[in-house]
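Supplied in structure tokens, the structure appears directly below.
Excluded from the complex is one protein chain; the other protein chains are retained at their positions.
On to chain A.
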Amino acid sequence: MAVGKEIRSQIGSIKNTQKITSAMQMVAASKMRRAQDRMAASHPYASQIRKVVSHIAGATPEYTHTYMEERDVKRVGYIIVSSDRGLCGGLNINLFKAALKDIMDWQGKGAEIDVCAIGSKAGAFFRRYGGNLVAAKSGLGDSPKASDLVGSVKVMLDAYEEGKIDRLFVVYNEFINTMTQKPLVQQLLPLEAEAAEEDQSKVTGWDYLYEPDAKYLLDNLLIRYIESQVYQAVVENIACEQSARMVAMKSATDNAGNFIDELQLVYNKARQAAITQEIAEIVGGAAAI
């Protein structure tokens, strides 16, 4: 029957799309579980080292590391952690919006901006936006290693040590639950003493005993700290990416289903109208004879 050929082919093509989106949803769901496990596994270390470092920042050490000095802000560095692939809803765009808002604030205060982009989406965005992209890293895959990140993190740390940047932030999506991810701008350098530690912040002027010596320990510990924070940001962002993709693909699959239902209705109506008309014509023809 010639009726509704276009509608039928449209339904067919939407069905194909629906197959793809539902497959992507299932893939994302299984990857999400693994990404969440990975995030949970490295979380204790990242949070403990942050606690230790905030103690150090609150202490008055004999040796002041460059990472602990507050300097006038002339240039701000950002490590922006995004996904490598798209089709994950508004995840990356929301992140870039939050980052840009923070960047604008600093630019308003007369600071210049350096960006280190992790993930190809951030690289592409900031190349287009016209930010000063000093380092980029992409293609980390689903299970990144801390060693993969060392290079691009080192670019920013070196810049900080040489005084090229005076502040360093990391921007990533915080995983709240499967449905919610929140863009987060976290200051890495200079180190911040944790305000929540009310009992210890009152005691000022204390210092650690260091074994073997303060410089050696702080140098090593602080680099480890930055690396673990960036690694945690990347792992958390991957968990966010997979769950955002799963949710986005689920709603795409549902939308395709609704669309198919509507088109099916239109198609059925057209077909029925054609049949009715044909019968009417036959009946009319028979009456004329």
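Basically, a contact is a pair of C-beta atoms (placed from the backbone, for glycine too) under 8 Å apart; a residue touches a chain by one contact, two chains touch by 3 or more; residues count from 1.
As a convention for this text, contacts and distances are computed from a predicted model.
Between the names "ATP synthase epsilon chain", "Sugar ABC transporter permease", "Fumarate reductase iron-sulfur subunit" or "SufE family protein", the one given in UniProt for the chain missing from this structure view is "ATP synthase epsilon chain".
Of A:Val73, A:Ala124, A:Val185 or A:Leu221, it is A:Leu221 that touches the chain left out of the display.
Screening A:Ala29, A:Ala59 or A:Val185 for touch with the missing chain picks out A:Ala59. Of the options A:Ala28, A:Ile49, A:Met156 or A:Val170, the residue whose C-beta touches the omitted chain is A:Ile49.
Listed for chain A, the residues touching the missing chain in the whole complex are 41-42, 44-45, 48-49, 51-52, 55-56, 59, 146, 200, 206-212, 216-217, 220-221, 224, 228.
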